[in-house]
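Just one protein chain is left out here, and the rest sit where they should.
A, B and C are the chain letters, set down in written order, and residue numbers restart from 1 in every chain.
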Amino acid sequence: MLGGVLGNVYNATKSLIKGHLVTLKELRTPKITVHYPDERLELPLGSRGMPALKVNQDTGLLNCTACGVCARECPVDAIEVEAVVGEKGRKKRYPAIYNLDMTHCMQCNLCVEACPFDALEMSDAFEISRYDLDDLIFDKEQLAEIWKTHKAVRITGGEKL
Amino acid sequence: MSEINEKVKGRLIEQFPGVEVSETEFGQVEVKAPKEIIADLARFVREELDFDYLTMVAGVDYIEYLQLVYHIRSLKDYAELIIKVDVDSENAVVASVAPIWTGANWHEREAMDMFGIQFEGHPDPRPILLPEDWQGGHPLRKDFIDKRPKRERQFRTR
Amino acid sequence: MSEIEARRLKAEEVGHEKLILNLGPQHPSTHGVLRVITTLEGERITEAEPDIGFLHRNFEKIVEGWTWSQVIPLTDRNDYLANINNEHAYVLAVEKLAGIEVPERAEYIRVIMSELNRIASHLLTFGTFAMDMGAFTPFLYGFRERELLYDIFEKVTGARMMHNYVRLSGVRNDLPDGWDKEVLEFLDRLENDVIPDYYDLLIKNPIFEARSLGVGVLTKEDAIAYGAAGPILRGSGIDWDLRRDMPYSIYDRFDFEVITREEGDHYARFMVRMDEMIESAKIIRQAFEQMPEGPVMGKVPRVLKPEGDIYSAVEGPRGEIGVYLVGDGNFKPYRVKWRAPSFSNLSILPLMAKGQFVADIVLTIGTLDPIFGEVDR
Partner (left out) sequence: MPEWVMAIIKILIVLAFIGLNGMFLIWAERKVAGFIQARIGPARVGRPQGFFQLFADAIKMFSKEDVRPAAADKWVWWFAPVVFFTPVAMAFLVLPFGPNVIGLDMNIGLIYLAAVASFALLGVFMAGWGSNNKYSLLGAMRAGAQMISYEIPLILATIGVIMITGTLSTQGIVEYQVAHGWNIKTQFLAFVVFFIAMLAELNRTPFDLVIAESELTSGFFTEYSGIRWGMFMFAEYTNIFVMSALAVTLFFGGWASPFGLVGSVLIFLIKTYAIVFLIIWIRWSVPRVRIDQLMTLGWKFLLPLSLFNIVFTGLILLI
């Protein structure tokens, strides 16, 4: 019986030492912490932050025609669109108001998939915390600005990144 | 697999002449039973046919009546059985199957919360997901009134 | 008279001096917002009663107002550690109901992502179980590996947790080039470095064995009667896995073992999860070998108005995720019932906790591994 007890003690000690060696080894391995505001991770292409409105490179206008498909497709009703139809001097419809309520948006990509005019893209802007809730409602100028300053891609269905 | 379904169907028709037994296109045996015999049917299915694993009890509100859907598996025979029981929506009382499958306990409590179906012989009939002092009705019924503020329509044309 | 007061009076009636200890809803060990009302006699638990519903948001009612495809991002939020598995469960049910064809390649991608998600979920469970036992370091090791896995996810789905990746008739986008190599590298590291380290650090530790062997035994009969699912069912010696026994998607093409353990204690359930990670890795390797080229999205009918009802289930990390759908020929689901594995698993807690020590109920919750997004829905 004594032998059994001693064997147990021996095994227990051995495995305890092994476990401690694992933690000791980890003392020296490189850390995976990233000091966030000082250092940043490279976000992969297609990483979803918030949606942004695409600006036509030639004309400098929004691609959006205010058809409202994105607003209908949004599960949480985060998008508000007011369309202007047939105004003087412009042939196309355009959005008078295009508000994106980031307090509701869950960044699901459904609006981008629904958009038939290549006007919405998913940008990698994720630093959108604000002191005031009202500041989280982005209007069309802000959304265009985000598109200009951030990486944005459009993935709709089936293609490669 | 279908052999077992045939066997199950045969036994069920033999034992309960009144019930509607069919097979769905997804390979499950479906039984439509009147609510009076649900306790007997459950016991028969559990003990004679070895359907021992109750996965869920779901309520559905078809406006004129409520329906309870029991999905039961047989871990031995790899068979699935769906029992559907219609319940009157005004006076929704049905026998509990919790004594037969212990796991039905919480599922029935949930159906009680959400649809207001009373289960006779349930060991612990208290609200489970809703607060104990909930007065707002039964949320999953179609006539449930959501009192939260509504958002206005998001798409307009000028 | 408050509820607690009533319980105290009841305890006094019995004549013993009993202590009613309220674990939760804010408590380090409850993995979310679970409240367990325990009655103690010394350090022994005579009665434990879980109180759930704190995260209840009525998923099933919300989706009744949404279209069939809008529901997918919300299913992510049910079991937020097994997002792809949830999406897969829902999408599979709708596809069966509406008769939608899925391209071959998309099926393979779904399987790969589901199994990766299973690994991620089990890594977290490993960590939280260790933390419930008081070992903080394995928790962070588990988290580190999961974060690295989430980096891999992000490259495909664009999000770390709420992927919204599986679509009706396929997946949203194809895999990027070189991604398979990264996954295989991760799996090699997992099998050769990480899991052996876990064994050395935690599993072979004598204290770990003393705490988990023979504690919280769940018998076969109880496991079946309560509708336990996943590792809890298999840890009690029941050889049941939907992936093998009722194959959905393309799981019948892979060669893998269903891990079962006879003992039914904490250790058995824990080891089932550890071994399942290796089996998942096996499936992923085979899937990469067999995967054909081709499109990843099929044709979805422009008007999606399925009719009828269906129960369809997949094997998630926590067990059978079942979806009961009723369609009334409208573009919205008439009824979605979510059969959450954690809901059934958690209902065993009163049975298992009876007679345990206070320290063990924490482990019991840890080993049942409930996710409250899913329990409360």
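We adopt the following convention: a residue touches a chain if its C-beta (ideal position, glycine included) is under 8 Å from a C-beta of that chain, and two chains touch if they have at least 3 such contacts.
Bear in mind that the values here come from a model prediction, so they are computed numbers and not experimental data.
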Partners of the unshown chain among those that are drawn: A, C
Sole contact to the chain not displayed, among C:Glu43, C:Glu101 or C:Glu257: C:Glu43
Hidden partner chain, touching residue among C:Leu123, C:Val183 or C:Leu202: C:Leu202
Absent-chain contact - pick from C:Leu190, C:Val362 or C:Val375: C:Val362
Touching residues (missing chain, whole complex) on chain A: 16, 19-20, 22-24, 26-27, 29, 31-33, 35
Touching residues on chain C - with respect to the absent chain: 19, 21-22, 27-29, 43, 130-137, 140-141, 144, 201-202, 205, 207-208, 210-211, 357-360, 362
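Please note the rule applied: only the chains that are shown with their structure count from here on.
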Higher-contact pair (C-beta pairs counted), A-B versus A-C: A-C
Separation of chain A from chain C, taking each centre as the mean of its C-alpha atoms, in whole Å: 25
Distance between chain centroids, defined by C-alpha means - chain A, chain B (Å): 40
Interface hub residues of chain B, defined as touching at least two other chains: none
Contacting residues of chain C [partner chain A, same complex]: 66, 69-71, 73-74, 137, 141, 144, 147-148, 151, 154-156, 158-159, 162, 164, 167, 170, 172-177, 197, 200-202, 204-206, 295-297
Touching residues (chain side chain B, partner chain A) in the complex: 151, 154-158
Of chain B, residues touching chain C in the complex: 24, 26, 28, 52-56, 58, 60-61, 69, 71, 75, 78, 80, 82, 101-107, 110, 114, 127-132, 139-140, 144
